[in-house]
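Left out: one protein chain. Kept in place: all the others.
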Amino acid sequence: MSGDSILTVEGVEAGYVKDLPILRGINLAVRRNALTAIIGPNGAGKSTLIKAIAGLVPVSAGTVTLDGTQITGIRADRMADLGMAYVPQTDNIFKTLTIRQNLALVLRLSRRREARLEELFALFPPLKDKQADPAASLSGGQRQMLAVAMALAREPSLILMDEPSAGLAPKAAAEVLDLAHRLTREGVSILLVEQNVKQALRVSDHCYILAEGRNQVDGPAADILADPIVGEIYLGRRRMNDA
Amino acid sequence: MIGVISYLAFFGTVAAILAIAVLGLNLQWGNTGLFNGGVAAFFGAGAYGAMMLGGPADPQQLGGFALPYPIAFAGGIGLAALVAWAVGLLTLRLRHDYLAIATFGVAVALEAVARNAEWLTGGAKGMRGFPRPFEGLFADQFTYNLAFLGFVVIILIAVYAGLERLVRSPYGRVLRAIREDEVAARALGKNATRLRLEAFVLGSAIIGVAGVLYVSFYAFISPQDMAPILTFQIWAMLIVGGAGNNRGAVLGAFLIWGAWTSSGFLLSKFAPTAVQIYTGPIQYIMIGSVIVGMLLWRPQGLLPERIERTKTGNEAPGENASQG
Partner (left out) sequence: MIQNLMDGILTGSIISLGAIGLTMVMHMLRFANFAYAELLAIGAYAALVFDRLFAALVPLTDQTFGGLSLTWSLTLATLAAMAVTGASAVLIDWAIFKRIREKADALSMVFASFGVALIIRNVITLIFGLKAELYSNDIAFAMVLSRDPLLLIKPDQIFVLAAALVLMAIFHLVLSRTTFGFALRAVAENPALAQVAGVPLARMVIVVWLIGGAFSAAAGVFYALTNHLSPLIGHNFLLPVFAATIVGGIGSVYGALLGGFIVGTASGLALQIMPSGYIPAMPFLIILAVLLVRPHGLFGEPQT
């Protein structure tokens, strides 16, 4: 695939149970310094795809390449060393640790730990104020903020985000997505899964539609937004078996 | 000759009683995926229940109503089912291993009651004198024992046949669906928790039947008879025979009971006295090794379940990251 992609996924098949693939041949490319969105109905396998890339779900076929290096089936804990980070859809912070401890955990004993903590707090002032509180005390939007801060902590070149706006009030949701958009302008590439099609397309550069374990359609976000079929699918009038 | 037949009848009676308990456990674990860590408790509940209702009166105890055998029989089963119902109600909707812990706890608690509540259970010395059913009909002990074997075997066959029908019915298929995949079971529109409770209570009641037969046979029950080792023995029988397979359950019961009694016999006959006092521990290690060894090398048992069994619900760390 083209040299300007940071991550390429080719023919990936994966699932939770042996011989029961959820992903049945996924091909996609995440462009460098851009926001690539994945949309699709519930249960399409979006989260599974992200987990397969991150090494949390075993990949039974196909390859995942990060920056020219094969990372198919990496151990999830090696992700950060490879310059990748993942914000899970739910349960994405440690509620019993304080905010500071959550971040310190990700940073480990890195020599720049204190300096980096301050940088992150500068980026997310609300977290700084509550840094000594258990993360369980954060609001929904602040939790998402902490989860993103944890992902950013080790300065990854690629972040995988699974529905960061889910469950947030419209304003907070828009803020998280804007943040993702802004990050891509600061040299981070993002693969974003979203339920909220309109919002996702508003902030993304390129978009894939995933259904039934395969990617069905893709194109620049603007084109997808204009595509009448997409609207129909999300109104549920048409199944997209053979799109 | 009579001695050998007599012994075989004795062996067969006990093995058949245990086989009934294994069948009850198989319904729970083999077919529905429920872990019963306190088999001995339900066995004991059946035995003590029957004894209290059907046993002779004793001025020092509450029980001993000398009720007719069928009532004592039903009472024993009822007590086992009641205990199962209470424990199941509390635990079946929770994390699956809570049931294991709670049932283990029931066994400890009931054993404590059996040991200490002298006014109810006779305490450590137990209760004796259960009127053995139909004893008056037979001239001598030998024929009676053969007849009793026949009685137990008939009940074993009845339980076996009933369970086979149940497993093959749509109901049995739903139970297996629950075992295999909670999500799918719920999608069927069935109330999975209620079905699991039913299977658990029914399985425990069957274990209770075994307890009733046990006390009918020995005419005596004490806390020793519901010691934790019984749970382990019954488990070993099921895993050796093959969880999910009723024929396997019966086969396992006879095999393990045979191995148990013959190892006990050999140790008492040929081992030096110094070793003989450790007969118990040696046999326990044997049972433990059978359980672990089977799980490691032949988890499907000697007679595997005939219906295809897929591996699900494996919640190895890393697979439960974030539920989509």
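By written order: A and B. Residues from 1 in each chain.
Here is the rule we use: a contact is a pair of C-beta atoms (placed from the backbone, for glycine too) under 8 Å apart; a residue touches a chain by one contact, two chains touch by 3 or more.
On a predicted model such as this, the values are computed, not experimentally measured, just so you know.
Student: Using the definition of touch stated at the top, determine which of B:Phe10, B:Phe65, B:Trp85 or B:Tyr98 touches the missing chain.
Tutor: Going through B:Phe10, B:Phe65, B:Trp85 or B:Tyr98 one by one, B:Tyr98 is the residue touching the chain not shown.
Student: Among B:Gly37, B:Gly208 or B:Gly301, single out the residue that touches the unshown chain.
Tutor: B:Gly37
Student: If you put the missing chain back, which residues of chain B would it touch?
Tutor: Against the left-out chain, chain B lists 29, 33, 35, 37, 90-91, 94-98, 100-102, 104-106, 108-109, 111-113, 115-116, 228, 232, 235, 239, 277-278, 280-282, 284-285, 287-292, 295-296, 299, 311-322.
Student: So which bits of chain A touch the chain we can't see?
Tutor: 54, 56, 75-77, 79-81, 86, 88, 91-97, 101, 104-106, 108-109, 150, 154
The definition used in the following text is that only the chains that are shown with their structure count from here on.
Student: Let me have the rounded angstrom distance from the C-alpha centre of chain A over to the C-alpha centre of chain B, please.
Tutor: Centre separation, chain A to chain B: 51 Å.
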